[in-house]
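The complex appears here without one of its protein chains, the remainder shown in place.
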């Protein structure tokens, strides 16, 4: 299950999508919007996606981890648009017969999604806003290692 | 939150117990009863606890991980009694500002609970039953390293 | 001293009882207790398997000295790290 939506996410529904009687372990990650960033009060987040590519890359992350851990049951759902504080922007649910694979695959799924899926977030403060990762990356001069440089 | 109960577990309620606006990541583990074990069909599991000590050891695991990862929000709920196939016997929810701590603490919590909390499970097959860990440990002659040997 | 020893799970089934009353000399240790238990229930655990004991809801070392009225429970291995539910 891959989902990119402007609607609130329902973690229980997404978790249920991976539960099967042959699985003994289900690991779920919820990414929620935090109320502060480096001392600044965040009032909401605005997520923007290159939607067609985002869905494709989410599916690639899913396939990558299915192959690496020999598991089938991975669900990834990302919310975009405005997400208020404390709400869920990302749900990843992984089920497998044994827990170790479920923990590793879920953790790696989050890391990979944040590396390669073209979704951006803007933190909106009381007195301004900021595209979060963009500025960081400019500061460090680093691109994610897995994304080929597009500039000559 | 520590809970030991004969009632079905509600993962959403337990997860909600750790969600706060200052946390950006919530990792949840569900342990569910599998329908097979080494080729044998399992029809249900019966969990038995030394209840007073189990609650105490669950709280110790929680405190141990709170200290190790400097996080507060850990909820542990274990169901005992008869648990049908596909149902949830264990829920661990960990929330923290950053995801790495939440993943590590949740994974370690499962491992520690299975090591030191006195809860036993009996797999019931169509043609018999078996106390799961007991026989394994007898076969290997190993005790969990963290439990002092009680025998002279 | 007098103790009531509680059995759980596999040990309860093998012993055929939940609880077993035991009189031990003053100064007896956990190791003395498990030796006595093995005499009463020779099939409880194979000789190479250590019997884990909880005293007053904590895991107890073999050399812990027991006191009259201690809450003593025999703990078969718990679910274990390498296999999960």
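Miscellaneous remarks
We just call them A, B and C in the order they show up, numbering each chain from 1.
Note that a residue touches a chain if its C-beta (ideal position, glycine included) is under 8 Å from a C-beta of that chain, and two chains touch if they have at least 3 such contacts.
Note that the coordinates shown come from a computational prediction; the quantities given were computed from them, not determined experimentally.
The omitted chain makes contact with just one of the residues A:15, A:33 or A:96: A:33. Screening A:4, A:61 or A:117 for touch with the missing chain picks out A:117. For chain A, the residues touching the chain absent from view are 31-34, 45, 48, 50, 52-53, 56, 89-90, 110-111, 114-122, 131-138, 141, 143-144, 147-152.
What we mean here is this: only the chains that are shown with their structure count from here on.
By the count of C-beta pairs in contact, the leading chain pair is B-C. For the pair chain A and chain C, the distance between mean C-alpha positions equals 49 Å.
Work out the mean CA point of chain B and of chain C, and you get 23 Å between them.
As a whole-number value, the distance joining the C-alpha centres of chain A and chain B reads 26 Å. For chain A, the set of residues that touch two or more other chains comprises 24-25, 99. Taken residue by residue, chain C touches two or more other chains at 84-85, whereas all remaining positions touch fewer.
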